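Moving on to chain A:
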Amino acid sequence: MKELNYSYYPGCSLHASAGEYDLSTRELFKALRIGLTEIPDWFCCGATPAHNVDELLSLSLCAKNLELADKVEGDMAVACASCFSRLKTAQHVLGESDVKRKQVEKAIDAPVKLDSNVKHLLEILAKDLGLERLAAAVNKPLSGLKVACYYGCLLTRPADVPNLDCAEAPTIMERVIEAAGAETVAWTHRLECCGANFTLSRPGVVLQLTNAILESAKAAGADCIMVGCPLCHGNLDIRQKEIEGVYSTSYGLPVFYLTQLVGLSVGLGADKLGLDAMMVNPMPLLKEKGFL
Partner candidate 1 sequence: MSRIGVFICHCGENISRTVDVERVAAEIGKLSGVAFATDYKYMCSDPGQNLLKKAIQEQKLTHVVVAACSPRMHEKTFRKAVEAAGLNPFLCEMANIREHCSWVHENREEATVKAIDIVSMMVERVKKNRILPGITVPVTKRSLVIGGGIAGIQAALDIADCGHEVILVEREPSIGGHMAQLSETFPTLDCSQCIMTPKMVDVANHPKIKLYTYSEIELVEGYIGNFQVTIKKKARSVDEDKCTGCGVCMTKCPQKKIPNKFDQNIGMRTAIYVPFPQAVPNTPVIDRDNCTWFKTGKCGVCKKVCGPGAVDFEQQDTLVVEAVGAIVVATGFDLYSIDEKPKGSPIKGYGEFGHGKIPDVIDGMTFERLASASGPTGGKILRPSDGKEPKQIVFIQCVGSRAREKGISYCSKVCCMYTAKHTMLYHHKVHDGQAYVFFMDARTPGKSYDEFWRRSIEEEEAVYIRGMVSRLYQKGDKIVVMGSDIAVGVQVEIETDMVVLATAVQPQKGADLLAQKLGISYDKYNFYSEAHAKLRPVECATAGIYLAGACQGPKDIPETVSQASAAAAKVMTLFSKDKLEREPIVARVREAGCVGCFACKKVCAYGAVEEKEIRDRQGNLIKVVAYVNPGVCAGCGTCQATCPSKCVELDGYTDEQIIAMIEAL
Partner candidate 2 sequence: MKKKKMVISQETMDVDFVRKVEALSGTSVRRCFQCGKCSAGCPMATFMEHPPNRVVRLLQLGQWQRVLAGRSIWYCASCETCTTRCPNKVDLASIMDALRKLSWDAEGASKESYVQLANKLFLQNIRTYGRQYEMRLAAVFNVKSGQFLKDLMLGPKLLAKGKLKMFHSKNKNMPEIEKIFTRIEEMRKKGEAL
């Protein structure tokens, strides 16, 4: 079996509010014997604010990061759905538009490299490693845990850009976590927007959209939510208490990163998964299910 090695682009959030995503990713990959080398001196992809108001800047930032990644061995492993979306979109747009590619080459003063493979962690687990090998590595299956897999917007949309899975009926998250022994629930809001773009500027909008997502997951009988994006996590986890207050309800739904849950199943301890960083305390649930 070929050794798996990746250049790692954590993105800004994983070095700040989503530290546990970064920690659990590194630990999980170590446990699965997948090589992960952080791209030295990577910088921000521009995220939504850049493309929102300045596409050329957004494309240039992404192109520069792609160039940096090219210097490290292996395909590019991306943890954050937003970074993933921006890098994939940049590759797509620059591949289609000669005009835009030339402008970007001028801005970064270097040729644009489009041939590197940008992969979200889910893709690495489900396709490169493969569900069989993943299942074989599981030693503490998450039996009886009902997981609501939340994709949000940017993992799958628009249809022909990320190419991670079907834009309207994706199953990749479910397949990964089922390989780890968990159950998944069918629910209505797994592809709805949480309003991440407005976290700073219009938190009221976020509360409304995120509440609908939490409500749907709860109604479907989920024990917890699994995400692959630090921005979604920010809204679902960090703002959950506030939402419960505003809407006079109680959800108590721990929101895990996919690496945290998969990490649990391969026997990693709470300290290696950053579970203490979660705002909605997952410990009672994990203890009740007998995983810790």
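Miscellaneous remarks
Assume a residue touches a chain if its C-beta (ideal position, glycine included) is under 8 Å from a C-beta of that chain, and two chains touch if they have at least 3 such contacts; residues count from 1.
Candidate selection criterion: all candidates are chains of the complex that A comes from, given by their letters.
Because the structure is predicted, anything quoted here is derived from the model rather than measured.
This complex places one of the candidates 1 or 2 in contact with chain A: number 2. By the touch criterion stated above, chain A contacts candidate 2 in their complex at residues 12-13, 15-19, 41-44, 46-57, 60-61, 64, 68, 93, 96-97, 99-100, 103, 106-109, 153-154, 157-159, 167-168, 192-193, 195-198, 200-203, 205, 209, 238, 242, 276-279.
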